[in-house]
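For reference, the structure is listed below as structure tokens.
Here the complex is missing a single protein chain, while all its other protein chains stay put.
Per-chain numbering from 1; labels A, B, C and D assigned in written order.
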Amino acid sequence: SNEGSATISRFFDQDEWERHRNVGRYWRHLFSAHKSTVFLRVLEPVLMMSTAAALVAAWNTFMTTVYGLPALCIVPLAHQLTGGVVSLSLVFRTNNANRRVIDARQLLSKLSKCTRDMTRVSQYIPNEGDCRIETLRHLRAFPYALESHVRKGRTRQNPKDPTSFRVDPMPCMARALGKRRARRFMFYENIPAQVLMDMTQILQRALMKGMSTQMHAQAEIIVKELSAVLAESEKILYTPIPISFTRHTSRILTMWLFTLPLSLWLPLGWCMVPAVFLISWVMLGVDEIGIEIEEPFCILPVRPLCDMCDREIVGTMAQALQAQDYQPARKKV
Amino acid sequence: SNEGSATISRFFDQDEWERHRNVGRYWRHLFSAHKSTVFLRVLEPVLMMSTAAALVAAWNTFMTTVYGLPALCIVPLAHQLTGGVVSLSLVFRTNNANRRVIDARQLLSKLSKCTRDMTRVSQYIPNEGDCRIETLRHLRAFPYALESHVRKGRTRQNPKDPTSFRVDPMPCMARALGKRRARRFMFYENIPAQVLMDMTQILQRALMKGMSTQMHAQAEIIVKELSAVLAESEKILYTPIPISFTRHTSRILTMWLFTLPLSLWLPLGWCMVPAVFLISWVMLGVDEIGIEIEEPFCILPVRPLCDMCDREIVGTMAQALQAQDYQPARKKV
Amino acid sequence: SNEGSATISRFFDQDEWERHRNVGRYWRHLFSAHKSTVFLRVLEPVLMMSTAAALVAAWNTFMTTVYGLPALCIVPLAHQLTGGVVSLSLVFRTNNANRRVIDARQLLSKLSKCTRDMTRVSQYIPNEGDCRIETLRHLRAFPYALESHVRKGRTRQNPKDPTSFRVDPMPCMARALGKRRARRFMFYENIPAQVLMDMTQILQRALMKGMSTQMHAQAEIIVKELSAVLAESEKILYTPIPISFTRHTSRILTMWLFTLPLSLWLPLGWCMVPAVFLISWVMLGVDEIGIEIEEPFCILPVRPLCDMCDREIVGTMAQALQAQDYQPARKKV
Amino acid sequence: SNEGSATISRFFDQDEWERHRNVGRYWRHLFSAHKSTVFLRVLEPVLMMSTAAALVAAWNTFMTTVYGLPALCIVPLAHQLTGGVVSLSLVFRTNNANRRVIDARQLLSKLSKCTRDMTRVSQYIPNEGDCRIETLRHLRAFPYALESHVRKGRTRQNPKDPTSFRVDPMPCMARALGKRRARRFMFYENIPAQVLMDMTQILQRALMKGMSTQMHAQAEIIVKELSAVLAESEKILYTPIPISFTRHTSRILTMWLFTLPLSLWLPLGWCMVPAVFLISWVMLGVDEIGIEIEEPFCILPVRPLCDMCDREIVGTMAQALQAQDYQPARKKV
Partner (left out) sequence: SNEGSATISRFFDQDEWERHRNVGRYWRHLFSAHKSTVFLRVLEPVLMMSTAAALVAAWNTFMTTVYGLPALCIVPLAHQLTGGVVSLSLVFRTNNANRRVIDARQLLSKLSKCTRDMTRVSQYIPNEGDCRIETLRHLRAFPYALESHVRKGRTRQNPKDPTSFRVDPMPCMARALGKRRARRFMFYENIPAQVLMDMTQILQRALMKGMSTQMHAQAEIIVKELSAVLAESEKILYTPIPISFTRHTSRILTMWLFTLPLSLWLPLGWCMVPAVFLISWVMLGVDEIGIEIEEPFCILPVRPLCDMCDREIVGTMAQALQAQDYQPARKKV
């Protein structure tokens, strides 16, 4: 899909790194430029700017000779003087957007860390009263709940339209928790928060069944880390880079590019039409990338990571469930 | 309102992200430029600079020909040489201001994380002596207390004037704690700190009623995290970016722009008047954004976040209050 | 005072933020430029550079025509080529200095957080043996001890000279601890470290009196956080940005500016004298700000923060002292 | 090998630092330039660009004079205007890649810290039931398991081909755990995660044998830190810098360089061929470095660090195993 090109749909392996590093990338990228999403997305404004350049060039060629009207052109000084601040604003904005990608990737990494930690620590949760298996079931449900939370979907006539980006957590959560209990979660506004709430409830039951208080505290700390992952995901999702910054960058960029033909006519003549085309592509492309990666859950491999967490929990569940119960509190009774 | 344009008044959802990313944004932003607050706010100095440019142009046109006075113009070298340091200072300053927004948003995220954590952990607080319900009530009051603390208001004849940005915590805190107790808090200078003080008092009572010491320590740690949110909010609120930096940037920017017509006359002639207009807008706009986002609690959606915390606590309260008491210390008696 | 202009002598409130954001700031700053400390401090080197420019201009005007000596001038290329690296070094250095301000402000914020945390936690310290009140007294003394530690003063004939920046902790510490005990602290090299040492001694006594071990550990953790504040303050105070960096920046800046008249003569003529004046002000001003904020405890509102901590501890002391003793260890006996 | 030149194959010692700092480095680097991997890797595109430049120069020399065709040349303004944004994108991208190196190096540092911490803490693990020695054996296995995890290898006909970067953990893990048990690990997808899972199993057994709960919690925290090292390594390994950013940088760089001869013909003539050669090398070299260090486990000394960890564990094992058992939980029975 169009949206998908900036997307990293799966994890990189060494073969992909090799391809990524291959020096043939320059030609590969150059010859695939016309298929690049960034290019296709900015094509419309780029063409507009080229058209404007062509019109200015036409005016300067015909109107001035035929009707003796003044040429539309200035000395390029103004564009040179503002080139610095425009470039810097653009690159800093994109860098700030990239920091959001780094943060979001960090969160996904913490998610996988916490599921592993909880699986490991579950060996200390008593099997009695199904506390251990229940914790693991909720743990399996959490990544999918989080995924659906960050991909609540866009308004579309047909909600199944793939561009609506709506993720239905029901199938995956049902696989982990059973249909009946998964359906109960659907009534909550914040499903992942509710999963954690229930996890604490189970842990409290485990404490009563005699779980070691030290390890119980460790388990609660992992729940807290998952809660931090949730809150920080919402942080990224709910608030963009200050909009006035985005708007001002967009405005100064458009104006700079629209007035560029005036500056380029004297030195370049008709050559300025392709020049404007390329310069617009360069500048608007950087801006477009900054915008695309500003909401990083759209481009990061969230689903592959959820599946990996799921696979790992299921894979080690048997071992985790075998561990003997250690219930110091019980023994005292 | 005028002030409000940089403000993010509510959370972004996927529809807004789609609109944000839409490539039509270039035209949308361009055609709404005259309504932009940044534009309207810097319009006055921008017009002043354009007027100065027009006066210089007029002098250079009439005075030189009529009275033979020397033209006011220089070769643009001086502006080219200083363009780099002016642009860099401007963009770095704005970037530093943006880091304050990132920090403040992080604090709001922590606030919502801590309220969820405390709601979850409240299941371990004994119901006896109303400890659990009291903790949750104070927890509901905290976000509103914090909001009023960061929005203490400006001096206005009529304190209800909406531009005074004074938030009265009384109604919301009364909803959580009851009128009588909420009113008591109004006598304190630092209301959120006092809410936390009272929360510890309740937790101490809970400890005496036999709460598990491990979980009590966890609860106290969450209170400490809330205290960190408060202290860091004050940090952002009480201290701006070093004022000498702001002033120097402002001065060199104004001087650079005021002397710009001298440099632009030779290459651009009368065209320099719109050029000065646009360049001033670009440069002063970046400065204005840096100033606007420097106090980020003015532009972040503090109230929606408080309401979300409130809704979530109320929504899970029933479940939290149902949890059985686990009082290991009691049992020993 | 002269030194004081970069100083933030008190906390910003909403009225000051409004003034700070007011668009009239451009004129305010411009018309107060001659009173600006940065301007006054760099005035001497700026005037030297302008004088050099005037001398070069004079030589080029008279010596060349009268004695036919060669003009002192070059094409400005060399300054254009090095303008980038000079500007970048300058702005990065200032940005690094600003990061020190951010760190120092963070420390002050942690200081106020820790005093609040300790006041809250003091409710768990037994009243027996005056442990609780003693902890609070030492807590009151700590911020002032820290302030005097970061403002040990400069060598002046008269140590009471206000520019010696020597802070005497005695009066404030005596208010908290009584004269006799405060005087004892004066014999120590590192007073704040000693206050923490004594605080641990009191906490150990509290532990023996039967304080809950969990809460005792929490209290010790807060002492450790205060110790971190102290160590990081010393880090900022004892080590500047690598001096060779500062010196090289200073040297290349001075040389760039001193040779500037040679480059500016051809394009600007006598106009270069005011041009050199303004360019020197811009560049040296940025450098001066970087130097001024490099030692941030000179410009941050340390004293107001200490007073705020003191007020808050005193304000909540009554409530803290009322809390009942909870001594699990005792009860077992 | 070709790939290896950016690689740091062993730790720096003071002699290497001295050589690194030696001012003769300028000549050393200059005269070894033709052997530099970066140079060799970008040589192909650099030569392509130089060839393009030569073709343009040939056309402009012969076609214009012989056939009177128009010369292929433009005024360099377009390249000057976009030079800023191209340079900034390039340098910011490389800086972002460098931050990944810093992160990865930090992880290796944490790995060595955690192995030391666990060796130290193992003194508190009971010798009974071989808990202590088993923990240490698994600890020895972990670094090698992690190494093989980040170097899973590339697809090669012969998997022993050294450029496949496939690390077989079997020999080293067998040395630590014995062949039989090491072989069991080979069946798992995520070997290091499984090592940690087993470590927790051993620690649970140790808890049952009466290990102090406090120190058991400390040991589990170290396991959690190792788990964080694993998760963050995967973060770096599985996700590159947003690919659209890399591709756009690559495209604008190639286009900028390919059109450069048009701009350089007028001022430089045939001199532009070596100029294009050098400029391409400078620009593509920076890009190449950014790409090479983007996957930092390829260039960091992972194996030397693993060996160092191994040596240190083995070296202190004897002392660790001598420590007496402290089993408070046992004594209570």
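By our rule, a contact is a pair of C-beta atoms (placed from the backbone, for glycine too) under 8 Å apart; a residue touches a chain by one contact, two chains touch by 3 or more.
Quick caveat: nothing in here was measured; it's all calculated off a predicted structure.
K.L.:
For the full complex, which residue in D:V91, D:M186 or D:L321 touches the chain that was left out?
P.N.:
D:V91
K.L.:
Consider the whole complex, including the chain that is not shown, and state which of C:T82, C:Q106 or C:Q319 touches that chain.
P.N.:
Within the whole complex, the residue contacting the unshown chain is C:T82.
K.L.:
Touching the hidden chain in the full complex, which residues of chain D are there? Just list them.
P.N.:
Chain D touches the chain not shown through residues 5-6, 8, 11-15, 17-18, 20-21, 23, 25-27, 29-30, 33, 36-38, 76, 79-80, 83-84, 87-88, 90-91, 94-95, 98, 101, 105-106, 108-110, 112-113, 116-117, 119-121, 123-124, 212-215, 217-218, 260, 263-264, 267-268, 271, 275, 278-279, 281-283, 285-286, 289, 292-293, 299-301, 311-312, 315-316, 319-320, 323-324, 326, 328.
K.L.:
For chain C, which positions touch the chain that isn't shown here?
P.N.:
So the residues of chain C touching the missing chain come out as 41-42, 44-45, 74-75, 77-78, 80-82, 84-86, 88-89, 92, 96, 151-155, 165, 188-190, 193-194, 196-197, 200-201, 204, 207-208, 213-214, 216-217, 220-221, 223-224, 227-228, 230-232, 234-235, 237-248, 250-256, 259, 284, 288, 291-292, 294-295, 298, 329.
Here is the rule we use: only the chains that are shown with their structure count from here on.
K.L.:
Just the number, please: Cα centre separation of chain C and chain D in whole Å.
P.N.:
Roughly 38 Å separates the two chain centres.
K.L.:
Residue numbers in chain C touching 2 or more other chains?
P.N.:
none
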